[in-house]
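Only a part of the assembly is drawn; its chains keep their places, and the rest are absent.
We call the chains A and B, going by the order they appear; numbering starts again at 1 in every chain.
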Amino acid sequence: MKKIRVGVAGYGVIGQRLADGVKCQKDMELVGVADVAPTLAVQALFEKGMPYDLYLAADFKKDEFIARGIPVSGTLEDLVKKCDVILDSTPGGVGLKNKEIYQKYGVKAIFQGGEKNEIADVFFHGYANYEKGLGADFLKLTSCNTTGLIRAVDCLDREFGIDRVAITIIRRVADPGDYHRGLTNALQIDKAPSHQALDLMTIMPHIEATGILVHTPVTHGHIITVVATGKKKITKEQALSAFSKHPRIRMVKISDGFLGNASLFRYARDLGNPRGDMYEIAIWEDSVVETGDSIMFAINIPQEAVVIPETMDGIRAVMQTEKTSKEATDKTNGYLNIPSWKK
Amino acid sequence: MKKIRVGVAGYGVIGQRLADGVKCQKDMELVGVADVAPTLAVQALFEKGMPYDLYLAADFKKDEFIARGIPVSGTLEDLVKKCDVILDSTPGGVGLKNKEIYQKYGVKAIFQGGEKNEIADVFFHGYANYEKGLGADFLKLTSCNTTGLIRAVDCLDREFGIDRVAITIIRRVADPGDYHRGLTNALQIDKAPSHQALDLMTIMPHIEATGILVHTPVTHGHIITVVATGKKKITKEQALSAFSKHPRIRMVKISDGFLGNASLFRYARDLGNPRGDMYEIAIWEDSVVETGDSIMFAINIPQEAVVIPETMDGIRAVMQTEKTSKEATDKTNGYLNIPSWKK
């Protein structure tokens, strides 16, 4: 069977992980990655011996690559021509310009959460609306927080029916290695409702969602608390049982030593996961409590890697190699070797 | 009229502010403060010229005071004998030992949130259950988070009737100047439900409360999000109107520049408030959103000073100088010159 040919535009925090994720999919071929400058990510690629071919998104910095001896395989346009699908993880706004190239060559593309919804035909989540993405030309993935949040809400919704969610997002403010957007000794609040609540409603229009987002000065994982109101009362046991069966949810306990977001990062490093990444969201068993007819719980979102599986699902949707969310997510989970999937 | 004679045991973060708070009450007299060692707080008292008399809670460090030339007016027992009420803000557990001294001399005492509830006859909040404290010998104040939370919930409860609250506490992990209990680049989660939710139910037993607490590495103010479910639907406008009238709630806007907890601390410093303290909780107007029949909003809790007004109310309750919450809190607010009170 012919493999799906995939390219990655934008080799940053997300782009690197998308490239690695595609490499794991036995039914896909990573054609190459593109970036604009010899960033640290590109320097690391070079030091590793160029496991991926590198294309140049913009010509003007070519000299910098040459000066460092970094081989360049062509332009972004060259890359696009060789691909069936481009994963566009360039900084917000750049994707819109790149889209013209994708359209020119009739190549499909999947954009990340930083772009505006208008860029794509479908705003996509691998579990919650897979079928909408079938055969589409342009998808936009939900952002990291929304991706993880929807996994948990969709999980409850399938089993019990959810009417309403009120979320509090305790947002990590920067990725490890960021220097340009930190916060020092301050919690910063956004105007409510948070865009994640609005995004959830776009994907799952039958649910009423609202929420408040607070930025916090940490780098390893957002924590979201969710108050979810079901069509009928959901008990703690029911919620735990549903969550436990979800392949992309890892149940953890404070009493086991998972004291917070930093434990999950450390654990992923100790597991030997590349970059210390984790694809699963975590839900703390000890956080689940009932309140009236609602259920409340806390999720950990590993912001650097959480969108990778749903993006792989997206490739399957636009290429129509799998017709249902179940088939697509099973395949993605298997190739990504998500541990809970093996259970 | 004879002034209420008040002493403060434990001259730390809270004790210093209690002493300053009593100084502002024209119907009270600050007899003195007691501590065990020449801490920085005591050194500052000394550098200021000893505006308060200092008593020694334990004898064994007397030499250290003498060596520094800090005058000591006697023992804790000497202080107790001269007082009608002791405000005990010693570290958790010490209050229980001190209680024996208070009982020996028939002196009333008000303990802070660090002590166990059993230490006191009444677990007290100046607005929510003032009447229960009338004439009691021993009160225990709610902790900083619970004190501020109850202000907001009681405010809505009086006006609309509240059935249920689900809270997310984004807790500052240390006070400015703490070195022994910080957190670095980590969010830490506590087993749910949080004690603040349980405490709220103790004070307001007609409300069902639950919640999740997450520790964050900042020092200036907790942020709590509240999902409050009324007996009937509460609109955003109704909630804003109720909050705006509360003397110990300050309404703020992100669009005015109140971007987070650090803005409130900076603003209080710029107001010229002693120590940059603020007695009011703040609620962000831009955070208030409706969700089904519930209302959701975010509160800022200035952890160092928020309990001072309710403690002053407590003195009035145990001494029965004011018979109602309205009379007591009005008097406290006036003497503390709480700005919103003047409106």
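Some points to look at:
Please note the rule applied: a residue touches a chain if its C-beta (ideal position, glycine included) is under 8 Å from a C-beta of that chain, and two chains touch if they have at least 3 such contacts.
Keep in mind the model is a prediction, meaning the values are calculated, not measured.
Of the identical chains in this model, 2 are shown in place, and the full complex in the file is built from 4 copies.
The rule is simple: only the chains that are shown with their structure count from here on.
Inter-chain centre distance (chain A to chain B, centres taken as mean C-alpha positions): 42 Å.
Chain B contributes residues 163-164, 166, 168, 170, 172, 185-193, 208, 210-212, 214-221, 223, 225, 227, 229, 254, 259-262, 284, 286-292, 294, 296-298 to its touches with chain A in the complex.
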